[in-house]
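Removed: one protein chain of the complex. Kept in place: all other protein chains.
The chains carry the letters A, B and C, assigned in the order they are written, with residues numbered from 1 in each.
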Amino acid sequence: MSITNLLTNWSDFRQQHPSAAHPHREYKWAMSIDLDSCTGCNACSVACYAENNLPVVGKEKFAHGHSHHWMRIERYWDNDGREFADQGAQFLPMLCQHCESAPCETVCPVGATNHTADGLNSQVYNRCVGSRYCNANCPYKVRYFNWYNYPTTENVWPEPMNQQLNPDLSVRSKGVMEKCTFCVQRLRASMNDARTQGRLVIDGEVQTACQQVCPTGAITFGNLVDPSAKVGKQWKQQQVDLNIDKQPKDAEEKAAKLRGYRILEELRTYPSVMYLEQLRESAV
Amino acid sequence: MEKDIREDIAWAQINKDVLKSLESPRRLYWVILLIALAMIGVAVGSEIYQYTTGMGVSNKNNSHVWSLYIATFIFWIGMSHSGTLLSAILHLMHADWRKPIYRFAEAMTTFSLMTAGLFVMVHLGRLWQVYYVMPYPNERWVWPNFQSPLVWDMFAIATYLSSSVLFLYVGMIPDLAICRDNIHAGWRKKLYTIMSLGWEGTDRQWRNFRITYLTIACFLIPLAVSVHSIVASDFAMSNMPGWHVTSFPPYFVAGALYSGCAAIITLFIILRYVFRFEEYMTLPIMKKLVRLTFAIAMVWTYLNLIEFASVWYGHDQTAKDQLIFKATGPYAPYFWAMIFFGSILPLMLAFKRFQTHLPILFVVSILLNVGMWLERWMIISPSFAHGHYPWTWDHDQWPSLVQWGIVFGSFGWFTLLFMVFCKVFPSVSMYEVKEMVYHRTLALKHKPAVKGDY
Amino acid sequence: MNYFLRLSVLLVGLVVSAGSYAANTVQPLTTADDLGPKVEQPFEFPHNRHAGNADKGGMEINCMYCHTYARRSMVAGIPPVQKCIGCHQSIESVRETPRIKKLFEYWEAKKAIPWKKVHDLPEFVRFNHERHIQRFVFAQNKPVQEACGYCHGDVKTMTVARRQKPLSMGWCVSCHQKDHPVDATSTKTTHGPNDCWQCHK
Partner (left out) sequence: MIENSFNRRNFLKVLGWGGATAALSGCGNTSVEDGKEFVTSYVETADYIIPSIGTYFNSTCAQCDAGCGIMGRVREGRVLKLEGNPKASINNGKMCGLGQAGVQAHYNPDRIREPLLRNGDRGEAITWEKALGLINEKVGGVNAENIAFLTGVVSGHDKALLKNYLDALGSGHHYVYEAVAPSVIRAANKKAYGVEMPRLRLDKAKVIVSFGADFLGAWVSPVHFSQQYARFRKPDSGERGVLVQVESKMTLTGANADRWLAIRPGTEGILALGLINALAAAGLSVPGDVAAAVGGYTSERVSKDTGVSAEHIGKLAALLKERSPSLIIAGSAAEGYAHGSQNAAAIALLNQILGNVGQTVEAPSSTPFPQMAPTTGNRLALQSLNDNMAQDKVKVLFSYGTNPVFTAPATMKLKENLKKVPFKVVFAHYMDETAVEADLVLPLNSAMEDWATVIPEYVAEGAQLNIRQPLMEKLYPGTLGLGDILLGLLKYRRPDEYNGFEDFYSYLRNAMVTNKDALGGASKDGDTFWEAALSHGGVKMVGEPVNLSGNVSATTLVVPAPFVEDATYPLHLIPAVSASMRDGRNANEPWLQESPDPLTTIVWDSWVEMHPKTAAKLGIVEGDIVEVASKSGAMKAQAYVFTGIHPDVISVPLGYGHDAMGRYAKGVGANAFKILDPVFDKETGELAMHETRVKVTKAGKRVIIVKDEGPAGGNQMGRKIAVRLTSNKVNLSEEV
């Protein structure tokens, strides 16, 4: 890349506001998670460990906050001083929100985290120098740093456990940041297949590991550009627009409410994950 | 009335006094040098451990990714600002009193920058790939991300470091020539000969020298302001509650000048005592310095209050929560210590009797810097501990000994550099002191002096 | 000493101008051919004999006859020993040559041949053979040897394959930035993907 190239194509190398010049043409991967279906069973989290070569750090390192759960289940209580949590818990699967205007992308000194053309927030391990600025700037704190050299010195996968490692993606060594990739290895494989066959990926053809296992089917994942994709229909039905930071429906006073919302939307990160609010029966 | 620099001091005397500081050191010097080396040893050992084992040994974690390294980095960067302030700004303002003290202040600038630069490296998870941050044509065809404040940092620090080295060096050339002429053999002779670049004191040389020095000074002032503004933008440009504050750049610059001035007071007292520079580093100078420090302290306090007020009356509830947490949570003792050392303690400096009381000033100036270091820490850690996302809050994080060791060692590194400098280069500018004396004499001769009529 | 000073000014100027020239050269520095080291293999497989031009004594076998996975998988694959034997058991003329004897030794012992990797990218790079073959050979109708040769060089003239191209990232990107026709007949062009996650995962 020469300086001339850099200067002439400057706008291409800059992070654009999502609603500006570059709409997604073929793909925009997005997710929706129905919190009313999520039971907090942790299956997605384990699937993520299996698919993405996440190290099990052990008790001591977990205690120090060095865990690597790209998909973490948060559990909230809403019992404001009542004697019992008598409406149960609120479970929230939290993963990288693949923001369209990701705070992490602008601050990485080496450009190790980028936005891809299909709307993913990429993390390139081999480019990462470990400044951890991306994590500092991530309001969701879904980026996980390799504080130790898990594969070698920490021996997290003792023989023959290492044979389980997924060869489709790297095992990260110390000093690099990592995070949920929307199972990019699966996406790329199916996109390549589709490309070879001269078409686009069909809805349901590719699943993320968490979506695939979810026993209640709370997670929907797909291409937001594809009008036949379930995820797009959900977003549309819930009137959640990817490119705005304040959904007009939230201001409307209506009897029947829509459940879709995005977390910390007001920070203008334009997340690609929509959550559907949990429901509780009022009759009991 | 305290004694100021004597008008009748002979130029040869000045040379003699200053050059004396370059003579073989006393035993105490070696002792301190060894202590400094030991401190560096601690840091190097810690860094080797951290480098080989992984960043985890510093006891940072996923919700608390930055800690003392960045805090201390800002501290050292900040400290570097006073040298520029004293040399460049006061030079342009023709404040003569800076002349006996600016040399070591400049040296301090350079060395604290060098220390700060190390912290950037120590902080990186993959130090061995640090060259990715630099823009150079490479086989990967990849540039760094020019949007990132860290890349700006890299540029700012590199520019500032090279400029301040140049400024220090250019300003030393006439003095190096004096050294060269007063020493007759040995490595020093060779060193001074080369470094004085053939200075003969001709009119043409003086003229070129003046212009060069003035140009660099003019260049340095905006640079210095921009450097700390850029460092401030590391924080202000992010969206962390507690960081996302518009007033951060001036706040950082003020803090920088503040800690720098305090450090100059400390070093002033040490050098004056160690090298018997009472003749040059006089109390009236100290008085001016102290008043300057007091003024900056108040500016800093004001900007601090502005920050709090804008957060308090702003509509960002998260930032407000964060502020309350800082003042009441587990970091409260450090927060209030920072307020005390940074805003209350300097009120002492307003009293005349303290302005020249060196032992008290020595202690106070060190405490001011402790306060300023705490300020940096209080910017970093509480924000991470209590950010946007309650699930990942971490109120228990405490830096490990590895972090403390490296922070501790950085002071040894700075001391080492400074001590070596003092023994190799004149820490008081001889030619500028001469100028000062000359101007004073002139001023005395023409009683109703007209400004600029030299 | 003034001399020295002036000289250093000159030097700085020189470095700056050379640097900016280098940074701004339109041709990337790294696309020139860069011959890799010779690689010792268990025995020498004569690519020239199998794939070389007929006038030079080669048999012009399609690369994908042996490297059969290239069109449908990330990796091109080294053919199973079975494949070598499939032909060579009926080629009596060379049956007793030392290399073929060695081949049969492996076959009879049912042992895999420990070939060495010649084009060994760093482990975090995932080059996809399938997409390149599909694009250049099947969509654009380029001759197979030409398409493979973009990265593997002129293998048909070699015995043991040897790296000819630099395979550096800039070299990859230089091609990905070019506009390539979509298929053999179309005038429409696209360039290769330029997002990091295409190759680094």
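Please note the rule applied: contacts are C-beta pairs under 8 Å (C-beta built on N, C-alpha and C of every residue); 3 or more make two chains touch, one makes a residue touch a chain.
Only a predicted model underlies this, so the values are computations on that prediction, with no experimental measurement involved.
Engineer: Given that one chain is not shown, what are the shown chains it touches?
Structural biologist: A, B, C
Engineer: Identify the residue among A:V57, A:C99 or A:L120 that touches the chain left out of the display.
Structural biologist: Of these options, the touching residue for the absent chain is A:V57.
Engineer: Using the touch rule from the top, list residues of chain A that touch the missing partner.
Structural biologist: Per the touch rule, chain A residues meeting the hidden chain are 34-37, 39-43, 45-47, 49-51, 53, 56-59, 62-63, 67, 69, 72-79, 82-92, 125-126, 128, 151-152, 158-167, 169-173, 175-176, 209, 212-218, 230, 233-234, 237-238, 255-259, 261, 263-264, 275-284.
Engineer: Just the residue numbers, please: which parts of chain B touch the chain that's not shown?
Structural biologist: Residues 63, 126, 317-318, 321, 388-396 of chain B touch the chain absent from view.
Engineer: On chain C, where is the contact patch with the chain that was removed from view?
Structural biologist: Touch with the absent chain occurs at residues 36-40, 69, 72-75, 77-82, 106-107, 110-124, 126, 162-163, 166-168.
Assume only the chains that are shown with their structure count from here on.
Engineer: From the centre of chain A, which chain's CA centre is farthest?
Structural biologist: B
Engineer: Between chain B and chain C, what is the separation of their C-alpha centroids in Å?
Structural biologist: 54
Engineer: Quick one: chain A and chain C, Cα centre-to-centre, how many Å?
Structural biologist: The mean C-alpha positions of chain A and chain C differ by 36 Å.
Engineer: Return the residues of chain B touching two or more other chains; collapse runs of consecutive numbers into ranges.
Structural biologist: As it turns out, chain B has residues touching two or more other chains at 137, 141-142.
Engineer: Check each residue of chain C and list the ones that touch at least two other chains.
Structural biologist: 23, 25, 28, 170, 173 - these are the residues of chain C that touch more than one other chain.
Engineer: Write out the stretch or stretches of chain C touching chain B in their complex.
Structural biologist: 1-2, 4-5, 19, 22-23, 25, 28-30, 166, 168-171, 173-174
Engineer: In their complex, what parts of chain B are in touch with chain A?
Structural biologist: Those residues of chain B that touch chain A are 53-56, 59-66, 123-127, 129-130, 132-133, 137, 141-145, 147-151, 154, 234, 237-240, 384, 387-389, 391-392, 394, 397.
Engineer: For a test of understanding, state which residues of chain B touch chain C in their complex under the given definition.
Structural biologist: Within the complex, chain B contacts chain C at residues 136-142, 193-194, 196-198.
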